[in-house]
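Removed from the display is one protein chain of the complex; every other protein chain stays in position.
Chain naming follows the written order as A, B and C, and within any one chain the residues start at number 1.
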Amino acid sequence: MEIRSGDYVFLLSSDNKTFLVKVREEKVLGTHLGNVLLKDAIGKRYGEVIYSQRGEPFIILEPTLEDRMMKVKRLTQIIYPKDAAMILLKTGIHSGMRVIECASGSGALTIALASAVAPSGKVYTYDRREDFLENARKNVEEAGLSELVEFKLREAHEGFDESGVDVVVLDLPSPWEAIPSSARALRGGGRIASLSPTYNQVEKTVESLRENGFVYIETIEVLVRKILVRSGKTRPFERMVSHTGFLTFARKAVFDVKGLVGTV
Amino acid sequence: MEIRSGDYVFLLSSDNKTFLVKVREEKVLGTHLGNVLLKDAIGKRYGEVIYSQRGEPFIILEPTLEDRMMKVKRLTQIIYPKDAAMILLKTGIHSGMRVIECASGSGALTIALASAVAPSGKVYTYDRREDFLENARKNVEEAGLSELVEFKLREAHEGFDESGVDVVVLDLPSPWEAIPSSARALRGGGRIASLSPTYNQVEKTVESLRENGFVYIETIEVLVRKILVRSGKTRPFERMVSHTGFLTFARKAVFDVKGLVGTV
Amino acid sequence: MEIRSGDYVFLLSSDNKTFLVKVREEKVLGTHLGNVLLKDAIGKRYGEVIYSQRGEPFIILEPTLEDRMMKVKRLTQIIYPKDAAMILLKTGIHSGMRVIECASGSGALTIALASAVAPSGKVYTYDRREDFLENARKNVEEAGLSELVEFKLREAHEGFDESGVDVVVLDLPSPWEAIPSSARALRGGGRIASLSPTYNQVEKTVESLRENGFVYIETIEVLVRKILVRSGKTRPFERMVSHTGFLTFARKAVFDVKGLVGTV
Partner (left out) sequence: MEIRSGDYVFLLSSDNKTFLVKVREEKVLGTHLGNVLLKDAIGKRYGEVIYSQRGEPFIILEPTLEDRMMKVKRLTQIIYPKDAAMILLKTGIHSGMRVIECASGSGALTIALASAVAPSGKVYTYDRREDFLENARKNVEEAGLSELVEFKLREAHEGFDESGVDVVVLDLPSPWEAIPSSARALRGGGRIASLSPTYNQVEKTVESLRENGFVYIETIEVLVRKILVRSGKTRPFERMVSHTGFLTFARKAVFDVKGLVGTV
């Protein structure tokens, strides 16, 4: 598995900085530790080292899903990997599934969803802004996942084209506007996930889910605390990201559950 | 997609209790809300409802990966979904990969790993206790993932049979004993994840990772806080799981990085 | 400082259970480790040991403010010491101050406030329920702080008798109903603290504070995580109290700040 021109590599410097870059014969990566000629990586394997023109080492790593998500070109705030990880697990997205995403944003979550449904599923991603959609399309393309994704220019409240999908993921300012159409698009037992920063959005979202036949509704937030591990002086880092958003999950029932399953 | 005998269903009661059960003509599920005849589910679709003999409704949901993990028969403490989700994301496990897991425990994480490498990858799972291995095997079988998993009876420090694997996941009391053999089993750029409850274990694990050519070492803990969402009175739940374990991640370099990449 | 009849002691058993009890010649304390004759404590000093009739040791400790708060007779949920500690610090309550508390609840916070203003200040504590007020009065009396506290039977929205007080502390279902009267009761620069479990209450409280001339408004929550310290296997406890309430603090300006200090 030698690295060839056109492959992506994730370069790690000695001071733990990282660079996601496509290998090309003529390409030069400028870094704080000098220029790196990417042709030096051709023929090497992951885990090996190349050097900048100042003699500084860069380890050639293979980009993971998280690396790709974090390094997309951003026109919007992107979803954090911690939240994406929980969405993938809680919705039970897997190979072969059909998934709606709204909105596309910068495509970071689109990449995660496409990876999860590969090689045979499909992600339908909606955004109301053409510039965002175009940027997301490029980011998905660079991740080599274009065939798994359809991009659609549309307002969230205008509804979705698909039906019988397995999962809907909402990352919208007013997710409740898209919940009735999400309910129509989902198959029975299908899952929905919604990400919102404020308590107020969560309240309205959960109310709308209850009114639209969703059950097993759950809202959580995920906190990741980094630990500084040094022999004899280990402690949590002094600062952390305290809040990105609340995650709400639910599942679609195919009949009117009001009254019947009131406390769920 | 009608439900047939032999399918698994995830039943949800009106008071939010859940039951993961295999549908069989003759099977009766005893619950706190009366007996449920599982033949009633046959021919129904996910999202529909059946009733207990006391007339209580149970919604038929499709078991997700998380549901399967949480409902395995347990002989050991199992990994929490929040930690499994982060392991899947951070190691970048995907379809087609070859993964070593040690130890198997009750097989909850084995199920998550097997789902992630499906349909063409492989999970090699090691445990030193035959009873644990046998229980894990049954749990994996019930999840329909047996063909993706090889079970091996072995002490962690005795090493692994495989080489060139993509990912190693350690859940051991003394993970540092398995790190040299993990380094040998992994391909360049391959990822390792280790889960440990105490900071003392983390310190030794990170030391061993540094000594065995691993780079981009990171330790985190994942906290999930549940939110009680009720219109006009929304707040975090009063109690939470505060700690399950610290997660350490790293990647394999294929040369001696000591001295070269000291600060990574 | 020998212990005498009438003194309070805080007994600690060998399995870390604690008992707050008044020493009397004839008193017997029944425990899971046998009966303790309290006359045995008379003449001893804090830090010494007495034994139950089954020979189990109990160390005689001096009750701290926290011990007294946690051991009040409860007719209501009491404020957690973590929240009381932050209220004391943020409001800057000290010796000699005059403080309004509404509502009294079980008197746990009343005890903390009275201790802080001792020996020369005063706490005016209001509650609308006579049974709560009576119980709070007894708890304050047992803490030996009665002379520092006035108890008043009154609905929160009916206002307070005092003016020019230094601090107002609100622990009410609808704190915004008491904010106009709090503003009238406080001197310029005086502080207010309000405790509420839901974010909805916090929103209304902060709006009311802004409308009533308060500035430097801040809302926080305090989380305490316990660490299980054992040589070579130290880690956070597995469970924790995740939420008690949000704390809001502000200070009184003596003119109409609307328009003038909009962003404060």
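Operating definition for what follows: a contact is a pair of C-beta atoms (placed from the backbone, for glycine too) under 8 Å apart; a residue touches a chain by one contact, two chains touch by 3 or more.
From a predicted model like this one, the values you see are computed outputs, not experimental measurements.
Student: Can you tell me which of C:R4, C:K73, C:H157 or C:K226 touches the chain that was removed from the display?
Tutor: Considering the complete complex, C:K226 is the one touching the chain left out.
Student: Pick out which of C:L38, C:L113 or C:A253 touches the chain that's been left out of the picture.
Tutor: Considering the complete complex, C:A253 is the one touching the chain left out.
Student: Just checking the interface: what residues of chain A touch the absent partner chain?
Tutor: These residues touch the chain not displayed: 197-201, 225-226, 232-244.
Student: In the complete complex, which positions of chain C touch the hidden chain?
Tutor: 1, 12, 14-16, 18, 45-49, 57, 59-62, 64-67, 81-82, 84-86, 88-92, 94-95, 112, 115, 118-119, 187-191, 199, 202-203, 206-207, 215-227, 229, 231-232, 234, 246, 248, 251-255, 257, 260-264
One rule holds in what follows: only the chains that are shown with their structure count from here on.
Student: Greatest Cα-centroid separation from chain B: which chain?
Tutor: C
Student: Chain A to chain C: how many Å between their CA centres?
Tutor: Spacing between the chain centres: roughly 46 Å.
Student: Between chain A and chain B, what distance separates the C-alpha centroids? Give it in angstrom.
Tutor: 21
Student: Scan chain C for residues touching two or more other chains and write them down.
Tutor: Chain C, residues with two or more chain partners: 199-200.
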